[in-house]
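Omission of a single protein chain aside, the complex is shown with its protein chains in their original locations.
A, B and C label the chains in the order they appear, each numbered from 1.
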Amino acid sequence: MTTYPPFGAGLWNFATYVDRYATDGYGDPRSTLDQIALAGAVGDLSFVDLNFPFTPGVTLDDVVAALDETGLKAIGVTPDIYLRAHAKGAFTNPDPAARASARAIMDGAAEAVRALGARYVKIWPGQDGFDYPFQADYADLSRLAIEGMRDLARAHPDLKFVIEYKPREPRTHMFWCSAARAILGIQRMEVDNVGVLLDFGHALFGGESPAEAAQLLIDHGLLWGMDVNDNFRGWDDDMMVGTLHWVETLEFFHVLRKNGWEGVWQLDQFPFREESVENAKLSIRFLKRIYRALDHLDEAALADAQARQDALTSMRLVQDALFAAGED
Amino acid sequence: MTTYPPFGAGLWNFATYVDRYATDGYGDPRSTLDQIALAGAVGDLSFVDLNFPFTPGVTLDDVVAALDETGLKAIGVTPDIYLRAHAKGAFTNPDPAARASARAIMDGAAEAVRALGARYVKIWPGQDGFDYPFQADYADLSRLAIEGMRDLARAHPDLKFVIEYKPREPRTHMFWCSAARAILGIQRMEVDNVGVLLDFGHALFGGESPAEAAQLLIDHGLLWGMDVNDNFRGWDDDMMVGTLHWVETLEFFHVLRKNGWEGVWQLDQFPFREESVENAKLSIRFLKRIYRALDHLDEAALADAQARQDALTSMRLVQDALFAAGED
Amino acid sequence: MTTYPPFGAGLWNFATYVDRYATDGYGDPRSTLDQIALAGAVGDLSFVDLNFPFTPGVTLDDVVAALDETGLKAIGVTPDIYLRAHAKGAFTNPDPAARASARAIMDGAAEAVRALGARYVKIWPGQDGFDYPFQADYADLSRLAIEGMRDLARAHPDLKFVIEYKPREPRTHMFWCSAARAILGIQRMEVDNVGVLLDFGHALFGGESPAEAAQLLIDHGLLWGMDVNDNFRGWDDDMMVGTLHWVETLEFFHVLRKNGWEGVWQLDQFPFREESVENAKLSIRFLKRIYRALDHLDEAALADAQARQDALTSMRLVQDALFAAGED
Partner (left out) sequence: MTTYPPFGAGLWNFATYVDRYATDGYGDPRSTLDQIALAGAVGDLSFVDLNFPFTPGVTLDDVVAALDETGLKAIGVTPDIYLRAHAKGAFTNPDPAARASARAIMDGAAEAVRALGARYVKIWPGQDGFDYPFQADYADLSRLAIEGMRDLARAHPDLKFVIEYKPREPRTHMFWCSAARAILGIQRMEVDNVGVLLDFGHALFGGESPAEAAQLLIDHGLLWGMDVNDNFRGWDDDMMVGTLHWVETLEFFHVLRKNGWEGVWQLDQFPFREESVENAKLSIRFLKRIYRALDHLDEAALADAQARQDALTSMRLVQDALFAAGED
């Protein structure tokens, strides 16, 4: 019987959502505890990444109890630094008071990571960047983004931080926009507790090869987390994994395995109109097939083909492995 | 002194917004009356397009009074058929009850058009379409979209309806997605009171040439409304007009003038983080320059160059006209 | 044993290529006869679409003999109306003499269709369109494109013509750019011998759902041919089918089957750096799996899920069918 890697999910996979059109939301709001209960119902999940602060009225003790009850562990905590108070940025907000209030939320998230025994604080500064040409001085923007992150990391030397990059949304240009830009910024921080969380869909959307981006981050010792989903390459659709890009999903996990990367296979999906537990179940069902396909891949033959950059032979092997994964 | 065309704006230009990240919104909610007051403060606006239903507690009489006070007229009414109740579609919702409730909102909007003396009901069925491959039967989807629109139009033969197409968002694929698709669908309806509202940014985003799309609609007698904004071509950013695509904006209005199209120059912009009155003022300032640039364009020389498809000569004339527009 | 549909390929799958960088080409030129010999070596091909004129020195009799020898039949003939002489357009060229010379090539292709017993003349007017804003008068462009095609069709009432649309390349905007635009144009021609050839990759590249585009064309009675390949959605990469988009490829063929469409499954691929026979073999190997996957698809359950627009259930069925296709 196959032993699968541990699976995880951002807790927001089990939230409900709003957008600029459905301003009354795609469903009734759910508390952090509601979301944990749904995550627990998936059955195959071991880890969750939690938004912080928790929803109103939910305490850390409540969360610990809910996780215990479901058998879930916290892998990370994601501070909400992209709400109204930080609509013009967290680290790169031109207003020092707004930067300070964002920092306070992140310090709170750091404390939650300690309390929950999680692996990292996940930083996704989605409002850091700009919308219009000429809106920002790029040297200033870069300085604020990098120094702010550096200061945060130095204030919590006992913890790890991961930056999740994305090309854009909700700004038209996000500062932390690609694997290479993340590496460059982290190098400038001169700290050793900041790494990267690679979102498969963000890489696709940004025109990267997700597998190549993973290799680049691994080569720099910075691939500390990842999550998957799918999209049409033009936007961060956060669709269910396995619905569009089978070959590139397999390739992404192949690069992880080849490099001995052992971490949690996480989901980052927004089922706006779908039932969230079934959405996660079906995702994990597909990821298990990907895992099995890797077992079926003729690695020696593939290495030989790649040494010649022989696309046809590689693709024949990959198709064979994927189709074989259905037979188990 | 130049006599400019009438300017208009969707009332949502003066709303505040939420998105899937800033779930607490980019500002405090504003009532329909607040929005009308802001529209009135712009100074150069003659028309507004109003969302329907109005915000809670605002009556039709209130709206009439507020419009009177500001001197604004209603050009259209846009029913909100993309909220939670219709998250899976208005016309194409698989649930007949949801289709009926969407229709009821649209009938209400039709009544409001009559009461306000507006020119049309504007239909933007943003939730009509699909997200995933294999989710929908496309023949069924098409039938629902077209028959529903036809039935609506037949139920209100005294009114005009315009469909605003867009490639996607909030669905990954919107049914009414391009000028050509809109024309084909309208032809199938066999009614004479349905036309198209062309949004410049939707055309850009969809890979159309906005000017060519305008000509196509004019050739089919269906360009009944338009609005402008700007974006980076990869998303419906609803940015301020004149911030990115000067030449294509000029070309769009040139095609309208060449065809004798006389209508309202409307704004459809979402100033998430910007002050909305100033946003509109600056937009109109730019549109006036576009209008003046058209006056400076050497039409005879341009027609001659276009007859030869001579891009260099055309571009020289266009640049001369645009730069001359600053001198007035 | 599964009985597969007939497979076909554009003869250019077996050519060598140049581009604007590798101006000395990716291989030595190959004659039409060389290409036929390679197509014959694939083993599973029944049909080819031939460029016309043939390469220098090759006669119609040579081609007939070569086809006979390999057992291949001609499905179509594609006139080369996008070379230097028509770099500014075939039908939409501003120069009447250039339009006439393009027409002469197409008349020659029509004659070849008769001689070869092929099904259609395939028109791909890749140079018809424009590059710059303001370069062309769109009403003129449209008139030239549609009237030219109409006149061609009327001149050969005994033959069928198919237009292959594509968003762009080599022009930045191609006139025949989408399924809907093709339908609109053909309607204006008022002839009954012009249809559409849908290239899966062109639809993907243009932001269409290939399956939805196929349904739209079928609904208008105009899907007369198709070919497949794959790409990264941002360009017409003409890669090997089955290398990126499994689910959408399956969906495309599912729509064809559901509508009882019975035609040739053709390849349109440009193996710039790959061995062309192996490229075609591997493509057909994948297409056979797609065909088998359709046999495994639970159509009743899928129809039920689609009636509810239930993406999760649909996707579960589709994944089951695709994985099952490897077992045969």
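Quick notes
We adopt the following convention: a residue touches a chain if its C-beta (ideal position, glycine included) is under 8 Å from a C-beta of that chain, and two chains touch if they have at least 3 such contacts.
Everything numeric in this text was worked out from a predicted model, so none of it was measured.
Of the chains displayed, those contacted by the omitted chain across the entire assembly are A, B, C. The missing chain, though absent from the display, is touched by one residue of A:I81, A:A112 or A:L216; that residue is A:L216. Per the touch definition above, the residue from B:L83, B:A115 or B:M315 contacting the chain not shown is B:M315. Against the chain not shown here, chain B presents residues 207, 232-234, 240, 242-248, 273-275, 278-279, 282, 285-286, 289, 311-312, 315-316, 319-320, 322-327. Annotation for chain A: contacts to the undisplayed chain at residues 88-89, 94, 130-140, 142, 167, 173, 178, 180-181, 183-184, 206-207, 209, 211-212, 215-216, 219-220, 247-248, 251, 254-255, 302-303, 306-311, 314-315, 317-318.
Residues of chain C in touch with the missing chain: 17-27, 82-84, 87-88, 126-127, 131-133, 168-170, 172, 232, 234-235, 237, 239-240, 243-244, 270, 272-273.
One rule holds in what follows: only the chains that are shown with their structure count from here on.
The pairing of chain A with chain B is characterised as same-residue: of all residue numbers used at this interface, over half are used by both copies.
Per-chain Cα centroids separate chain A from chain C by 39 Å.
Taking each chain's centre as the average of its CA atoms, chain A and chain B sit 35 Å apart.
Shared interface positions of chain C, i.e. residues touching 2 or more other chains, are given as 207, 247-248, 311, 315.
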